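Here the complex is missing a single protein chain, while all its other protein chains stay put.
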Amino acid sequence: MCRWVAYSGQPIFLGQLVADPEHSLIHQSRNAEEAKVGINGDGFGLGWYGERDEPGLYRETLPAWSDDNLRHIARQVRSRLFFAHVRASTGTATSRANCHPFAHGRWLFMHNGQIGGWSRLRRAVEARIPDALYACRTGTTDSEAMFLMTLGQGGEADPVGAMTGTLSALRALMAEAGIDEPLRVTAALSDGSRLYAFRYASDGRPPSLYWRQTASAIEIVSEPVDRHRDEWHAVPDRSALVCCARCACEVVPLAVLEPSRVEAA
Amino acid sequence: MCRWVAYSGQPIFLGQLVADPEHSLIHQSRNAEEAKVGINGDGFGLGWYGERDEPGLYRETLPAWSDDNLRHIARQVRSRLFFAHVRASTGTATSRANCHPFAHGRWLFMHNGQIGGWSRLRRAVEARIPDALYACRTGTTDSEAMFLMTLGQGGEADPVGAMTGTLSALRALMAEAGIDEPLRVTAALSDGSRLYAFRYASDGRPPSLYWRQTASAIEIVSEPVDRHRDEWHAVPDRSALVCCARCACEVVPLAVLEPSRVEAA
Amino acid sequence: MCRWVAYSGQPIFLGQLVADPEHSLIHQSRNAEEAKVGINGDGFGLGWYGERDEPGLYRETLPAWSDDNLRHIARQVRSRLFFAHVRASTGTATSRANCHPFAHGRWLFMHNGQIGGWSRLRRAVEARIPDALYACRTGTTDSEAMFLMTLGQGGEADPVGAMTGTLSALRALMAEAGIDEPLRVTAALSDGSRLYAFRYASDGRPPSLYWRQTASAIEIVSEPVDRHRDEWHAVPDRSALVCCARCACEVVPLAVLEPSRVEAA
Partner (left out) sequence: MCRWVAYSGQPIFLGQLVADPEHSLIHQSRNAEEAKVGINGDGFGLGWYGERDEPGLYRETLPAWSDDNLRHIARQVRSRLFFAHVRASTGTATSRANCHPFAHGRWLFMHNGQIGGWSRLRRAVEARIPDALYACRTGTTDSEAMFLMTLGQGGEADPVGAMTGTLSALRALMAEAGIDEPLRVTAALSDGSRLYAFRYASDGRPPSLYWRQTASAIEIVSEPVDRHRDEWHAVPDRSALVCCARCACEVVPLAVLEPSRVEAA
C-alpha cells in the first residue's frame, strides 16, 4: 500500500501538495492515517509536466522524509499537472524502477493497491503487454505491468475503457489461477492534458481516495492533506474520476467484468 | 533517537539478533516500542570483529527493513563481538558517514540519544577532539564527535573514565552555552575484547537500555528482542556496564560532574 | 562489458583478489586493459560461500572504487569459493537487481558479454525460463535471464550441457529474429562445490578470460590480476573450464549448435 497525490490546474510549486500542508505527502510517508501501514518508506517519486510533451520523473529509493533533493525539487519546480507518490512495498524490491510514477511517452501512471497473488500471476499479466511496450518494462511491480497493459489495449484513445478492460482481464486471470486474495486499485493516469483517477476493489474494500475541486485546480489524494474534511469527496468504489483543465470533474462508473458474471454468461 | 544491539560471546550469526527474533533490530526499525519515535529508518549499520584486529563495517542509508545486502550479511557473517544500529536522525543528514557504528583502529562505538542544542555546540565539542583524531571525522553527528572526544581523552586505556570525562565536559559546555535541553546517552564501546555500555541522562530520562547474560554470551539492547522480559535487566541511569568475554558483567556508576556541582564547588 | 574474478581453493580473504593485487578487480573497475571500455563503474557485486549452503550476496550501484562497504567486506570475509564482478552496462539500468552475481538456492552465476539485440529478444528468452524460476527474476538483464534459463534446463545436474543448450537456444532465437550482432559470453557458475567457467563468441571474438591453478587454488579472471603473465592461461573460445576443489581443472569443448548448421541439417 502506498499514498499519492495528483494535481491539475493553475501551475503551483510541487511542494504546495508534497511538502507544505499539515498532512502533506511527505508527512504521510511517516504518518499515513487511512492505510494499513503508517509507513511509506520504500522509495518515492515525482512526475510532472512542464514545457515538454513528455513528463519529467524524479524517483529515489530513500524515504521521502529524508531526501534533500526532493525538498529542493518540490520547492523549485512549478507545474500545471503533476503526480507524487510514496511507496510501501507489497513484496517487490526497493529500487528506482519499482517506484511510481511510471512514464511512457507523454503518459504518466501511479498506483496504490495490489493485485492479489501477484507473484503467481506476474507472467500471465506480462504476457498481456504488447511487444512494443514490453521493452519499456524496467521493474517488476504489478503496478507497472498494469500501466503497460492498459496502454496496450487502447489506453491512449480511451483511458476509462482500457482501464476497465485491464481490471476485467486481471479478475479473469485471478479466477483462472484460483486466487482468493482481492484486487484493490486506486490509480491515476494522465497524458499531460486530461487527468483520470480510478478506484476499485473486488472485495468492496478499496484503498482510500479523495478529490477536491476549486476555482483553479483539481486535487486527487489518498488522504486529505489538510483538515478541511468537508471540501474533500471520496471517489466512489468502482468509479473513475475524469478531469480536464477547464471543465468540471465527472464521476463515471467502472463496468469491470467479474469472473462470476463471465461464468454466468 | 535510535535503537541498537551489542553482542559478546560465543560466535553467532549477526542475524540471530539483527533479523531472526520476534522483535529483532530489523523489526525495531519499523516498530520500536520504547522510543519516542517508532520509525528508525534513517540508515543503519553493522560493526563486527572477525579475524582482523580492527572491525568490519557495513553502513547504508536505506532503511534496515528494505536492504537485501543487510539480510545477506546478517545471515552469512558470524562474530564473537558485534554491534548493530538503526538510526532515527535528530537533525543531521541521512548519509553513510552519519550512520553508526563508528570505527577507529580497533575501536567501535555507537550511540542512541542526543546532545541538546547540538547545532550550537558542535564547534566547541569538535574543538575537544585531538588533531590526530580529527582527521578521522567524516560525518557531522554529535555521536561521532562524542566517540572521537572519548578516544582523545584516554578512552583506550580507561573507557569508563574517559566517557565520564566526555559527559562531564559536554555538560559543562552545555551550561556555558545556556542550553536547557537535556543530554541523553546510551552508548556502546569496544576494542574487540572488552565491551562497555553506558546509560546517562542529565534530566533523569535516559533512553531505554537492557542487558542479558547467559552461559555463552552477553547481549545489550535498546529493547529486548524477545518476550522473556524476566531475563532482561535495565541498565541503571548514570551507569556503565563493563563486560569481558569470560567474566560476569559489572555495573559501575558514572560519576559525571554536573555544572551545578561545579558551580557549588 | 564487465570484468570479473572467481576463486576456489583454500579460504582467503576476498580482498586478496578484489582489492590487494596490482591489477585487482577494483583496479580494473577504472583501468580495465582488455575490454572495449576501461571503465566498469555501473555497480558491482560479491557472492561468496561461507557456512551456509547458499551463498551470500553484496551488490551495490556505486562504482567499486568508491564503496567503503566493499573495502570492509573484502577485508573481513574469508571464503573458499567466491565470485566478484564490476559492471559496465550494455544498456540496462544501473540497479542492484541488475548487478552480478545472481544467486538462486545454492547456485551463483555471473557474466561478461552480451546477447546481441537483447531488447528485441528479451521476451522470447524470458519465455524459456520455467514458471518456478521466473518468480526469481528481479532485474532486466540478459545475464540474469541466461542464468535462470540454464538452471531451467537441467543446469543443476549437468551445468556444461545446460549452458551448451542455453547458448544453442540463444543462437537459434537470434537467427529467427534476424539479429546480426554477435553473442559473446564469458560466465562463471557454481553450486558452492564445483566451479564452471564458460567462454564463447558466435563471431570468434569472445571477451578475455584467463585461469591459473596453484597448489592451493584455482583463479579465473577476465584479466590477470598481476604481471606473472606466464602463470595465466587463456580459456579457449567455445570451451568450458570445469574445476572442483581438489582436482585438476579440465577444459571441455562447448558444442553449441549454430543456426547455419541447424539449417544444413
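As written, the chain order gives the labels A, B and C, with residue 1 at the start of each chain.
The definition used in the following text is that a contact is a pair of C-beta atoms (placed from the backbone, for glycine too) under 8 Å apart; a residue touches a chain by one contact, two chains touch by 3 or more.
All values reported here derive from a predicted model rather than from experimental measurement.
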Filtering A:73, A:217 or A:256 for touch with the omitted chain leaves A:73
Give the residue, chosen from B:23, B:122, B:194 or B:233, that touches the chain omitted from the document. B:122
From B:23, B:78, B:106 or B:137, the answer for touching the chain not displayed is B:137
Touching the unshown chain, chain A contributes residues 48, 50-52, 56-60, 68-69, 72-73, 75-78, 96
List the residues of chain B that touch the chain left out of this view. 93, 95-97, 119-120, 122-123, 131, 134-135, 137-138, 140
By the contact definition given up top, give the residues of chain C that touch the hidden chain. 30, 39, 41-42, 61-63, 65-68, 89, 93-94
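Operating definition for what follows: only the chains that are shown with their structure count from here on.
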Is the contact between copies chain B and chain C built from the same residues on both sides or from different ones, judged by whether over half of the numbers are shared? same
Distance from chain C to chain B - Cα centre to Cα centre, in angstrom: 41
Within chain B, the set of residues that touch 2 or more other chains is 68
